[in-house]
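Every protein chain but one is kept in place in this view of the complex.
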Amino acid sequence: MLSWIDTLLQGVLLGGLYALFAMGQALIFGVMRLTNTAHGDFIILAAFAGFSLALSTGMTAAAAPWVAMALLLPIAFAAGYGLQRFVLNDTLGRDPLPSLVVTFGLAIVIQNVLQEVYSADPRSIESGGFDTASIALSNGLAVGTLPLLIFCIAVAMAVGMQWLFDRTPIGRAFRAVSDDKDAAELMGLDHRHVYALATGIAFLLVAVAGTLYGMKTTVAPTDGPALLLFAFEAVIIGGMGSFYGTLVGGIVLGVTQAIGFRFDPGWGIWFGHIVFLTMLVFRPSGLFAKTR
Amino acid sequence: MTSAPQVSYSISRATHASRAGGAVAIALILLLATFPFWADSGWMRDFDEMACYLMFAMMWNLLAGYGGMVSIGQQAYLGLGGYGLLVMGNLWGFNPFFAVPVAALFAMLVALPVSRVAFRLQGGYFAIGTWVIAEVFRLSFANWSEVGGGSGTSLIALQGIPKATRQAATFWFSLVGAVASVALVYWFLRSRQGLAMLAIRDSEVASESQGVNVRATKLGVYLVAAFGAGLAGALYFLGNLRISPDAAFSVNWTAFTIFIVMIGGIGTIEGPIVGVVLFYLLNRFFSDYGTWYLVGLGLLAIVVTIKFPRGLWGYVAHRYDLHFFPVQRRLLLHEPPTK
Partner (left out) sequence: MLTVHNLKAFYGDFQALFGIDFEVSHNEVVAVIGANGAGKSTFLRTVCGLLKAPRDAVRFEDEPIGGLAPGLIVRRGIAMVPEGRRLFSSLSVEENLLMGAYARRPGPWSLASVYKLFPILEQKRLVPSPTLSGGQQQMVAIGRALMSNPKLLICDEISLGLAPIVVKEIYDALPAICADGMTVIVVEQDVGVAQRVSSRLYCLQEGRVSLTGRSAELTRDQVSKAYFGV
């Protein structure tokens, strides 16, 4: 019984990580219907960038990752803004193909450049023991401090993003542009700029997700596609158009995988995929679908 | 009101280029057919591999360029074709050559229930959803010890056959497969179903109002594409003799195919052919550069998609109005006889 609670707990915390991966994708898809197949690779890129930044700050292992993350944030925003404004905006339109092919090409470029720079060996961001610390709960249950922090950050992200969308002028602009781009132009919005802002913010989320992921586990240049699929599944299960939905979707996926791993390590991820596909058949709009 | 003048018309499809091209193509195919008698076995193996890419690319192009369904998961059927061959050959003792088309059929049959799930999604999410499905197959076969699990196994059913015979037979099968896939796509696009599909690609709503059964047509295209992918997979592993889940269901199949089709020219029949030739040449000369070669391919795909969306062939065809595989129908008006 206790081990089941432990599995559930681990699953929920894992789900927090998946929700973290998914937030950026939910934002971009929500605003401009862009599917970024390089999303997972950007998370890995952020992890490696965090790794290098942490080393170069020369600080103690306990502080370095956080400083690295802070340094990474403005770089990530600029990169996201620039990428959207100068490359991806041109690929948007009725046809999904150009954006898919371009982001697919980006994925290949990122994976191979990382491989050149860092070799195929997995790396991890040193955090001075933070990644192994744990908090003991009653009855012999324990939760890792880092996974717990990741979960809390995921919740904070969901709350923050939903607040951004619902209560701020920029959020209004995002929703307006996603509803009717041409009518928004009539109001004086420059959709190229608004889209670029959205991607910039999404990349902030990616930077946070990547650095935390790099602290939690070792990353290799080719890990990207797997993360893309998890993020995608979390968004679909939760329902498009709601960041809380994405959070819940991530948790459902995490718990599903944890249960699957319990039965057989080889089937964990498989089980997650199956539950996702089942959701797709019986409830395609997701658990909390908000969008039209 | 004067009565409408009598106008007689006919619908023409052939172009000068297509007639000339047809002759050249037949000559080329006949030449290729003689390969096993004199060509190097390395050349034949290269051709086998490129023929598989051509089949896979033709099908992906049919699905995405004509059908409007962009899939990143077609490797699912390629892998199913390969593993179908393995199961029939190794476990059930079938003649592997006979098993090839059956494996393709098997892939097509699996596509039927899969489509019920995949078609829930549209656009970009359809693309990633199909990738998830391919992953499900990969993980399933990786956990099936009977076929070698994660590390795969060899196709032992061909062990009794002398090498030269095996290579020749595989080569001819690949040649037939490649020609058949091109012919199949060409025939399909010239048919009523093909016209319906082009209409759907342009506007689903409009074509539905004209009586086109959108669902059935899209399903038909998806099934045909699955068959072709399965055929490519079965033929590839027939020649490769060794199969593993990572090789059979690798997303790299689709990645390279996207490159081939986009650079060759999407939405044309000549495009993937041009793309495969280019891909082969690039491979020959640059694959030694390893990761930088792949970076180059990725960048090329990005640039071509943004700057030359019609691809190499599409640009030429558009500029010079050149069509070797004419699919468009042209209305020829005949002058009414003078009274």
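The first chain written gets the first letter, and so on, giving A and B; residue counts start at 1 in each chain.
Heads up, the rule we're going with is that contacts are C-beta pairs under 8 Å (C-beta built on N, C-alpha and C of every residue); 3 or more make two chains touch, one makes a residue touch a chain.
Since the structure is predicted, the reported quantities are computational estimates derived from the model, not experimental observations.
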> Relative to the complete complex, which of the depicted chains are touched by the chain excluded from display?
Replying inline: A
> Who touches the missing chain here, A:V87, A:A133 or A:A176?
Replying inline: A:A176
>> Considering the complete complex, identify which of A:G58, A:G140, A:G188 or A:P265 is in touch with the unshown chain.
In response: A:G188
> Given the full complex, what residues of subunit A touch the hidden partner chain?
Replying inline: 169, 172-173, 175-176, 178-180, 182-190, 291-292
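One rule holds for everything that comes next: only the chains that are shown with their structure count from here on.
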>> Could you list, by residue number, the parts of subunit B that touch subunit A in their complex?
In response: 64, 70, 72, 116-117, 120-121, 123-125, 127-129, 131-133, 135-136, 139-140, 142-143, 251, 255, 258, 262, 266, 291-292, 294-295, 297-302, 305-306, 309
> Can you list the subunit A residues touching subunit B in their complex?
Replying inline: 29, 33-35, 37, 87, 90-91, 96-102, 104-109, 111-113, 115-116, 225, 228-229, 232-233, 236, 264, 266-267, 269-270, 273-274, 276-277, 280-281, 284
